[in-house]
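The complex appears here minus one protein chain, its other protein chains still in place.
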Amino acid sequence: MNFDFSPEQELLRDQARSFLAANCGAPLARKLLDGNVAAGDDLYRQMAELGWIGTGVPEEYGGFGAGGLELCVLAEELGRGLAPAPIATATYLAIPLLLLAGSEAQKRKYLTPLVGGELTVTIAVNEGPRNATPRNVATMAENNLITGVKYPVADGARADLALVLCADQGGGSFYLVALNEPGVVREDIPAQDPSRPQAKVSFDGAQGKAVGKPGEGWALLAKIYDHAAVLYAFEQMGGAHAALDQACDYARARFAFGRAIGSYQGVKHKLADMYVAATLAKSNCYYAAWALSTDAAELPLAAATARVSATKAFDMCASENIQIHGGMGCTWEVDCHLYYRRARSLAVNIGSNLVWEEKLVRALETRPEEAA
Amino acid sequence: MNFDFSPEQELLRDQARSFLAANCGAPLARKLLDGNVAAGDDLYRQMAELGWIGTGVPEEYGGFGAGGLELCVLAEELGRGLAPAPIATATYLAIPLLLLAGSEAQKRKYLTPLVGGELTVTIAVNEGPRNATPRNVATMAENNLITGVKYPVADGARADLALVLCADQGGGSFYLVALNEPGVVREDIPAQDPSRPQAKVSFDGAQGKAVGKPGEGWALLAKIYDHAAVLYAFEQMGGAHAALDQACDYARARFAFGRAIGSYQGVKHKLADMYVAATLAKSNCYYAAWALSTDAAELPLAAATARVSATKAFDMCASENIQIHGGMGCTWEVDCHLYYRRARSLAVNIGSNLVWEEKLVRALETRPEEAA
Amino acid sequence: MDFSDTTEEAAFRMEARAWLDANATPKAHPNQTWASVLEDKTRDNIVRLCKEFQSRRHADGWACLHWPKEYGGRGCTAIERVIYGQEESRYIVPRGVVEIGQGMAGPILMKYATADQKARYLPPMATGEEIWCQIFSEASAGSDLAGLRMAATKDGDADDADWILDGEKIWTSGAHYSDFGITIARSDGAVAKHKGLTFFFIDMKSPGISIAPIRQISGSSHFNSVRFDNVRVPDAQRLGAVGEGWKVALATLMNERVSVGEAPGPDFEQIFALAQTVELNDRPAIENQMVRSKLAHWYCETAGLKNTRMRSVSALSRGETPGPENSITKLVSATKAQDIARFGADLMDQCAVITDPDLVLGDGRFQQSYMQSPAMRIAGGTDEILRNIIAEHVLKLPSEPRADKGLAFSEIPTGNVAGETGP
Partner (left out) sequence: MDFSDTTEEAAFRMEARAWLDANATPKAHPNQTWASVLEDKTRDNIVRLCKEFQSRRHADGWACLHWPKEYGGRGCTAIERVIYGQEESRYIVPRGVVEIGQGMAGPILMKYATADQKARYLPPMATGEEIWCQIFSEASAGSDLAGLRMAATKDGDADDADWILDGEKIWTSGAHYSDFGITIARSDGAVAKHKGLTFFFIDMKSPGISIAPIRQISGSSHFNSVRFDNVRVPDAQRLGAVGEGWKVALATLMNERVSVGEAPGPDFEQIFALAQTVELNDRPAIENQMVRSKLAHWYCETAGLKNTRMRSVSALSRGETPGPENSITKLVSATKAQDIARFGADLMDQCAVITDPDLVLGDGRFQQSYMQSPAMRIAGGTDEILRNIIAEHVLKLPSEPRADKGLAFSEIPTGNVAGETGP
């Protein structure tokens, strides 16, 4: 029984944590909040040099051929370190999609520069204020020319490439589109978490290349979302623990009425509840990491369980962290709001818990008999 | 603006509270818990003498012709006083149903002895473990002969009469059946709250008399449930406040680690939350009382709002009252469990919150435009 | 049980309505705010419009309802104030500049100032000519306000020697445009916490006062920090005796608590409307029973607060003192606002990450409320302090043993005073 990360994986964690503490964290997030949209570019290149972008990519495409577990470790640390870069979109969603559905030629052409950080890639699914379902996607591809409007697109204003989900008769199809080519207009849109910028990307006959078979787009997306849910959950869980740590530090240091506020049960019990939520999320993340790394049949259920738990834990830890900080927590200068913004942004990326709870129960209903 | 009960109604409350404190409360409930099923009979007769059964019944049928507000005041005190008698079933449900749908002859024949306590009446709707909907009622009336099995029926083993909901082509119909006549077999069934006994009543060609027009049974039931929901809510709200009072008394008196447990925020904040829930329930009950007494168009919404709030408040106050009492609260000798049992029994009478939340939102959806 | 006014109340209501009709625009819908119709949203313009409106109010006898007539008020009863508030809530009215002075500073001056001072300061406060602010909190003294540290030192031994104030205050609304302020400082650190405080009013143009906006997590700045460097205050501007400042402050805090209303932000009606608009798994979200159950819950809370206020108004109408309704209202509504904001975002799904009012459902108000509601759970008494108040004042539970009891202020443990240096 070894339900834990290996010593090598823990080494990767240590490396990631110190790197992010030195180069990222609140100071970098604040630069992006202050409108410096290029502030994360250097970090992204450094991450690429460290091999993070290619963690899950086979060596033949320039990657490191590590498994899902290493990605999980990184995701947790990205959450803890408030990483602002487009690494999440690339490594959780877009690169796995390319690996899963791209042609051999596409993989050879794009993966090496992506892994090296020379190109960046995002995924463009949503079309405005409805959750993304076949009914709500109208972007069309005719003779590989893409027309339609996608928003929000994470990092859409700065990425070089996007995997664009287009409608067709059947199940939708993905197209790879170069975003700095003619026929693409993009604009930044104000985001709740400006350290994770969002864009509106309009396609007007932009040149695209089909990725995957025609009509398998929605099926691919569901598969990639299950995969990404595990990584988002790790990132959320890492963020939850960071917010909890911040709250505990403050509760020990801040005094009111002659004693540390952490000695009052009103604060102490709240922190205990935050710890319990963060711990359950962590344990569910570990199980999902196992399912991801072994491509187990349990993955859809395990991913949804981790995702739902981690969303709740981060929401709770981020908001109660402010509450414990009192008035100071409501000021721009104190870092509480960075977690609070990030908690919400991660909570709705790839769909809110309204969607994931439903996926969880559907997975339970289709469990094989013996598992029940 | 006089959003409160009148001095006369407050006088009725004082009278009811002292009467119930002297003659009812935990001691009487315990007799019923110990299997003394007749323990409440005297109390019921005394309540009849005090005019409580006939509170809402016009004077021409032997009642006192008071309005819904007086019934609300009584219901709150019945909840506080843990009243075990079948007064709830009679005054919240059965007598209002007779008043609403009974023929003049039926009213003349039955109401006076009911009001006087010489006869008791219940309502028989449910047929086992499904919520009562037209699909789930199979009891038939052919030529006024009733056949079917009803359970749970509140006080069904001891009541003289029952209003029995029967299936028919259309919307069901109510029949009045004398329960001590041939063709009726009844048996007590073990109940979660033995101070509110339940029975299984089997009809095999028992003689019944139609009450109301054929096919209006379900419509009548919905109307009576809206009416009864207000009174159940008052009873629950009274119970919630009684459990809260018991918890506060204990939290002030019980010491641990050298001080009253009520001085710890873990206990204190819990009690504050209980108070808030009980207060919101009370305020919603008051509004529902106004709607009931004026037969306002708002009644369905106001009744559901009061019912949902009061169910939550009593559930919370009853269970956290035990928690605050610690180990002692888990013993038979301490009265906490009497509220805890009653909270659950009242929570599912006339349908659980799963049903009432749905009624509430449906009422909101059909609000007249200007109310929104 | 009925909702009608007494004859006197009805007459007052008619009078108020008539004045409002003549002097303000009715709202287009119940949630319409003054800010939303204001074209020039600069602070200067807001202050100007508020002063103008207050001046009209005063001219017609509708200023400072609760003040005695001698100081420019109307001498209303509590129920009359409620009725006026009910009526005014249906109109678009400039708000947010004169209230703190009239609600907090005015009553204190009436109680503690000299006759000359009252004559000098109260009338222009009533007309809106002069604006007052309240300068109480400090970074290290939030819930524990009496733990404040701004120093008040006598400049010399004379009984009426000036005071020198040194320290930093935060959470002051309107410091920039205020003419005067009320404040409290520590005049003696060697006695118990509550005993060493003294209360003053100050001229905001005094040398040594510097004001800086505090940026909140929402990005906006509704409050200021106010630094006092060697600020000289005449002893005549002391209110109450030396060392009795806490008693004076308590009175204003009571006034503040009474005035706290329901937390702003998308309310039940707005989340209900959103649920009717948005889709969830290709069906209208309103058909989802989980959504319905949440709506039922928030409706019960919303109705419960409204009906609790009606019971409170009813008690006022009988001349009784209101109960803990304001603590309940703030405790429930602040968390409700945060939960509704979060659930609204969940309903909007992936699109909830953006805040552009033109691209996101609900005009971005859910996203805005998400950033504003944390402060609602803290300002004017944290959730935890409100629970203490309910438990101790209403349920009569014993207070906690006090770690600072019997200690001189200078001996009270402070940890590293995290609030002053950042966490």
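Going in written order, the chains are labelled A, B and C, and every chain counts its residues from 1.
In this text, a contact is a pair of C-beta atoms (placed from the backbone, for glycine too) under 8 Å apart; a residue touches a chain by one contact, two chains touch by 3 or more.
Since the structure is predicted, the reported quantities are computational estimates derived from the model, not experimental observations.
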item	value
Shown chains that the omitted chain touches within the full complex	A, B, C
Sole contact to the chain not displayed, among A:109, A:209 or A:269	A:269
Identified contact with the non-displayed chain, of A:206, A:308 or A:334	A:308
Missing-chain contacts mapped onto chain B	125-126, 128-133, 135-136, 151-152, 154, 189-193, 196, 198, 200, 246, 249-250, 252-260, 264, 266-267, 315, 319, 322-323, 325-337, 340-341, 344-345, 347-355, 357-358
Contact set of chain C toward the excluded chain (per top definition)	288-293, 401, 403
Hidden partner chain, residues of chain A it touches	1-6, 69, 248, 251-252, 259-260, 262-265, 267-269, 271-273, 275-276, 279-281, 283-284, 286-287, 289-290, 293, 304-305, 308-309, 312, 357-358, 360-361, 364-365, 372
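Methods note: only the chains that are shown with their structure count from here on.
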item	value
Which of B-C and A-C has more C-beta pairs touching across its chains	A-C
Distance from the mean Cα position of chain C to that of chain B, given in whole angstrom	43
Rounded Å distance, chain A centre to chain C centre (Cα mean)	39
Multi-partner residues of chain B (at least 2 other chains)	264-265, 269
In chain C, residues with contacts to at least two other chains	384, 387-388, 400
